[in-house]
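Moving on, here comes chain A:
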Amino acid sequence: MFEFSAFSLYDAAFLAIGGVTILGALGVVLFRNIIYSALSLVFTMLGVAAIYFQLNAGFLGAIQILVYAGAISVLIIFAVMLLMNKEARRTNLPTTRTKAWFAGGTITVMMLASIIAAVGFSEWPKTALQGVDNSVGMLAELMLGDYVIAFEAAAILLLVAVIGAIILAKGVENK
Partner candidate 1 sequence: MNGQGLIKGLGITLKHFFQKEITEQYPDVMPELATRFRGCLQFEFEKCIACGICVNSCPNNVLSFETEKSENSKKKKLLSYTIDFQYCMFCNLCVEGCPKDCLHFDHDFELSTFSRDDIKRVYLRPAEMDEEKEADAAPVQDEQESKEQKQIDAMLKALQKNPQKILAKMLEQEEDIGILSELMQSNEKTAGKIAELLVKDKEKAAKVAAGFVTKEKKNRLQAEKGGEE
Partner candidate 2 sequence: MEHLFTNLATALTGWMITLGLSPVWADVILLLVKWIIIITIITLNIIILIWLERKVSAFFQERLGPNRLGPFGIFQTIADAIKLLTKEDIVPSAADKLIFKTAPMFFIVVAVMLYTVIPMGQGMEVINLNIGLLFFISMGSLSTIALLMAGWGSDNKWSLMGAVRSVAQMISYEIPLAFSLLGVVMISGSLNLQDIVAAQDNIWFVILQPIAFLTYFIAATAELNRGPFDMPEAEQELTGGAYTEYTGMRWALFFLAEYTNLVAVSALMATVFLGGWQGPWLPSWLWIIIKTYGVILVFFWVKWTFPRIRMDHLMSFSWKVLVPVSLGNILLTGAGIYFCQWMGWC
């Protein structure tokens, strides 16, 4: 019947992963319970990480899981739990304002158009890409070599943001 080859197996895996990712993303938007939305976000993140793994970018995938699925989504869930004061089942209802619908739709269409354009107009190499064995080392050299200024600037930016958040939360003492 079917002639399974390495290629088709790879494709099947991709389809499964992509399906989970898209379903998760849809769940984020469509669930009426915001906790469900937050948990679907975790699945989306895991799906993206799995795609990274499939593309031989294991380091990126692991970081995706560690940072986004493991930490950021937990923070989101925490924030949601702390701010929730209504009945859980009606916390993430679709908006009733037409303006919001319009704005959201416009942004979605624009994003989709740009992605399709980017995919369509790019020139893709004809040969299959070879996975790099030591991707971590190469990443390290790039980040702490060529792009060290940008890397450190981002780090300082985040630090400033954290300090700002603490000041906002605690308030400045008036003398």
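Just so it is clear, contacts are C-beta pairs under 8 Å (C-beta built on N, C-alpha and C of every residue); 3 or more make two chains touch, one makes a residue touch a chain; residues count from 1.
With respect to how the candidates were assembled, all candidates are chains of the complex that A comes from, given by their letters.
What you see is a predicted model, and the numbers here were worked out from it, not measured in a lab.
Visitor: Of the numbered candidates 1 or 2, which one touches chain A within this complex?
Guide: The single touching candidate among 1 or 2 is 2.
Visitor: If we count contacts the way the header does, which residues on chain A are in touch with candidate 2 in the complex?
Guide: Per the stated touch rule, the residues are 4-6, 9, 33, 35-36, 39, 42, 46, 58-59, 62-63, 65-66, 69-71, 73-74, 77-78, 81, 88, 133-136.
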